[in-house]
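Just one protein chain is left out here, and the rest sit where they should.
== subunit A ==
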Amino acid sequence: MEQQLVKDVKTKVTRPNTKWQRAKKVIKKDWQLYSLLVLPVIYFVIFKYGPMFGNIIAFRRFVPGGSIIGEEWVGLTYFNMLLQDPTFFLVLKNTLVLGLLLLIVTFPAPIIFALLLNEVKNRGFKRFVQTVSYLPHFFSMVVVAGIVLELVSVNGAINNVVEFFTGNRYPFIQMPEWFRTIFLSSELWQTTGWGAILYLAALTGINDELYEAAKIDGANRWKQTLHITIPGILPTIVVLFILNIGNFLQVGFEKVLLLYNPLTYETADVISTYVYRIGIQSASFSYGTAIGLFESIIGLILVFGANFMSRKITDNSLW
C-alpha cells in the first residue's frame, strides 16, 4: 500500500516533466548556441519587426516629434484619403505598368542570356562575356543614374545616334513618354548578367546523359533545348518568378528617385516614390505609411498567390 503510494507520487512528479526536462537538457547543453542568437534576434525584432509594428501609425494620427506610435486612433481615415487621392491612382497605374513591363522584359532576359552562353564552347570567350556582363551589378545606383543621365542627355551618346537618323536632338530625360524605355533599358543593362548566374548554375546541374539519349533519338540542338534544357531549369525559373512577383510593386525605388523629375512624374512616379514625397518631404507620416502598408500587403498577397498557383500548376514552389 505504502509502496503503491510512493510509486504513484513518483510517476505523478516525473511523468509530466519528462518533456520539459528533455527540452531543459537540450537548452542546457546548447545554451551557448542559443546565446549566439540573442544579438541577431534583438536586431530582427527592433529593425525588421519594429517597423512592421510601426505601421500602426497608418491608423493613428502621427505628429513629428511626438510618440513613435502616434497620438490617437483615427481608424481608416488615411485609407479613405487614399481612395479619394487622384495622384494615388496615377502612381498605382504607373507602378503596375512599370512592374508588368519589367516582368515581361527583364525577367526572361537572364534566361535567354544564360541559354545563349550555354551554347558557347570556347571557355575563355564564355568567361570573358560573363565577367563583363556582371560589372554593372556592382555599380552604385547613384553611378548608374549618373551614367544613364549622361547617355540620354542632349549632347550624350544616344542623341548622337538619334541625330544621325533624324537630324534632331531630344531632352529624353524630361520627356514623360520616354521614361519607361529609359528605365527598362537601364534595368536590363544592370541586371541581366548577374541574373543569369543562377540559371547557369541550374544548367550545369542537368544530367549529360539526357542529352546523349536525345541525340540518339535524333533530336537536334533546338529540340534538346526545348525538351531537356528548359524543363531542367524550370524550378529555378519558377522560384525566381515568385520572388519577382513579390517585388512587383517595389519597382526600383532608388533608381526612379534618382532618374525622375517633376516633368516626368506623369509616367515615372511610382507608389514608393510617392510615399517618400508624401511621408518624408511633406511630413505626412501617417498618410504615407497608409500608402506604404497598402503596397506591402498587396506584395505579400502576390507572393503567397504566386506560390500557391505555381504549386498547383508546376509542382514547384518556394515553400
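Keep in mind that, in the parts below, a residue touches a chain if its C-beta (ideal position, glycine included) is under 8 Å from a C-beta of that chain, and two chains touch if they have at least 3 such contacts; residues count from 1.
Assume contacts and distances are computed from a predicted model.
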Listed names "Carbohydrate ABC transporter permease", "Extracellular solute-binding protein", "Formate dehydrogenase" or "Transketolase", matching UniProt entry of the absent chain: "Carbohydrate ABC transporter permease"
Sole residue of A:74, A:147 or A:175 that reaches the chain not shown, by the stated touch rule: A:147
Contacting the left-out chain in the complete assembly, out of A:95, A:229 or A:272: A:272
Residues from subunit A at the interface with the omitted partner, ascending: 23, 26-27, 30, 32-34, 36-37, 39-41, 43-44, 46-55, 57, 62, 68, 113, 116-117, 119-121, 125, 128-136, 138-143, 145-151, 153, 155-157, 159-160, 163, 169, 189, 192-193, 197-198, 201-202, 215, 220-222, 235-236, 239, 246, 254, 257-258, 272, 275-276, 279-280, 285, 288-289, 292-293, 295-296, 299-300, 303, 318
